[in-house]
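Every protein chain of the complex appears in place save one, which is left out.
Lettered A and B in written order, each chain numbered from 1.
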Amino acid sequence: MKRYLGPAAAALLVIALFSGPGYLERGSLNDIWNVSLYVVLASAWNIMGGMAGQVSFGYSAFLGMGAYATVLLCLHGWNAYATIPVGMAVAAVFAVIVGLPTFRLRGPYFTIATIGVSEAVRVFAQGVEWTGGSSGRRMPIQYGDFLHKWLPDVPRGQAIFLENYYAMLILAVVVVGTVWYIQRSRFGLALAAIKQDIDAAEALGVSATWFKVRAHALSAALMAIAGSLFAINFQYIAPNSVFAFNMSLQIVLMPVIGGVGTLVGPIIGGVVFGYLQIKLLTIQALRDSNLLIYGMLLIVVMLFEPRGVLGLIDRVVKFVGRGLPKARKEARHAA
Amino acid sequence: MVGFLSATLNGILVAGLYTMMSFGLALIYGVMKLVNLAHAGFIMLGAYATFALYSQFGLDPFLTGIITGPLFFFIGMGLHKYVVRRLPESGNTPAVQSLLLLFGVWLVLQNLGYLIWGGDTRSILTSYTMKSVSLGPILIAMPQLMVFLVTSVTGIALNYVLAKTYLGKAIRAVTQNKGAAQLVGINAPRIQMIAFGLGIALAAMAGGLTSTIYPFTPDFGRSFLLKAFVVTVLGGMESFWGVAFGAGLIALLEQYSAMYNFYPNVFTDAVTFTLLVVALVVMPKGLPSVGNQLVKFVQPWFEKTFGRKAVAGS
Partner (left out) sequence: MPHEVILQAKGVTKRFGGLTAVNNVSFEVTQGEIFGLIGPNGAGKTTLFSCLVGAYPPTSGEIYFKGKRIDGMHNHAVVRMGIVRTHQIVKPFREMSVFGNVLVGASFGSKPKSGAVAAKFVGEILKFCGLAHRAEAPASSLTIGELKRLEISRALATEPEVIMLDEVMGGLNPAEINDAMALIRQIRDSGKTVLMIEHHMKAVAGVCERAMVLNFGNKIAEGTTRDVLNDPRVVEAYLGDHSAAG
């Protein structure tokens, strides 16, 4: 019975979200879109950072690549959604090229390298003409007509909004589903082994570099899809928004605070992050202090519960559980 | 020719600044293998502290180091004792945890900065900011010169401390082998705390110096942080001269590429960052180690040809 609780809850949640437009107003739907985006970003990063243990501070590069692929191709007449595979491919290839030499770097060295790469990409995008330089690029006005064709009665603005809404929801489900699948697969086992002891993993036949490359490429491709949807939704991108270091930071913060390496952790992180952002924006005095709060959260988490919110919950559950006589008896049997 | 000399001279001056900025980072890494991402935050705080001292008390920005140095030394030690040391030392990923922790500290510092001082750009203008000294046909900006002088003095002092005092030797010992240092009676945790404080102090003083040349905002430290990374990686994280050498390399590269247009100026930072990645991959122990390897490689041939060693004692 207990085993089905999680999947059942998840299914209910998905159904509730998908039927959202039926009973929620536009503001809430918008919030859900934002939160879903964060969940996608956090979960995609988690594949590499949490499951494989390679902390990269440079993921905005992949987000930006997806975004720019979409915008630039759309400006040449492509259908917006058709550009998504291209963005994925670009990001994946870049991930492989950058990953191969840098994976042999251990711990903080790798992290620094990712910062270097990401910033180099950003500066490059700012300097080059075809990306629009630092002023960025606008999406062409004709796009996102997908839903509108199928539901001609719905006013155009609303159709576009719904389209974006469902696109992001579907992506979130896909990404979370991918992580769920990986966790149960041989691939996930290899990643966990690599994360916990890379030398021992190699000594048992795991080709660490090969797995890291694949995790990195997958993670990058998913991030690029988010970038494409980002471009489609906001219609305007610039190096300082999509390639920003701040973006990379936020992408790291969410899964770390929520619970790195787990399925639910990034989701918690994304939700917390998303709602904090929304709520803070409404209080004038605290408008710009979201990063301050995240910084403090990060310090607290690293000092007291590196496993994040999820780890905290786990600790509370264990503590409470120890008090109950039945749980104590079970614990004695297991020991 | 004048252009070349001018670029070289300016490069050397700027290198002084970069060295100052990077040495704190290198020191902290060397002594506790910690990558101090909060470094950028302290560069920024140093700049604002200098600004405050200058605007409120009229203290010459180049003398503020006397106050900011010790102040941030104690702040740094406090940070180490109450925050960094609290980190649970666990098996395989302590490095990532400390990295994220210090990153959190940086975020807090940066955004506190925004909260307190807002996002406006500030700069320090003294009576001599706009002046320049002429060395023959070459013009040297006054602030740059002053910065270089201060850095040189500090550098000499640091070198003396590292080479001749007990503290310096203890620091070098812990850098090379913490366990062995403890075995000979060095209180490693205390040395680490002192070194951390020293590193932070250096960052703040560097920030103060930088504020005399560049305008600053709370976001100040970031690009300098990356530059400091490149310098320390290239120079090898573990010696002062190495860092100075790396700083010189980067500074000269910037100057020459600006003068001779190797690539459009917008890409300067991109080149620096790419250099960082390349350096990390190809020579994580910095150029000095490459130099050492080269010496080892050449040595046998040299001995055979010239009958003596190329580098004594190698």
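Everything that follows uses one rule, which is that a residue touches a chain if its C-beta (ideal position, glycine included) is under 8 Å from a C-beta of that chain, and two chains touch if they have at least 3 such contacts.
All of these numbers come straight from a predicted model, not from anything done at the bench.
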Which of A:A82, A:I97, A:I170 or A:A200 contacts the chain that the document leaves out: A:A200
From A:A113, A:A190, A:L222 or A:A244, residue that would touch the chain that is not displayed: A:A190
Touch list for chain A against the chain that is not drawn: 186, 189-190, 192-193, 196-197, 199-208
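Quick note on the criterion: only the chains that are shown with their structure count from here on.
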Chain A and chain B, separation of their C-alpha mean positions in angstrom: 34
Complex contacts: residues of chain A adjacent to chain B: 53, 55, 98, 101-102, 104-105, 107-109, 111-113, 115-117, 119-120, 123-124, 126-127, 195-197, 245, 249, 252, 256, 288-289, 291-292, 294-299, 301-303, 306
Footprint of chain A on chain B - complex, ascending: 35, 83, 86-88, 90, 92-93, 95-101, 103-112, 114-115, 222, 226, 229-230, 233, 264, 266-267, 269-270, 273-274, 276-277, 280-281, 284
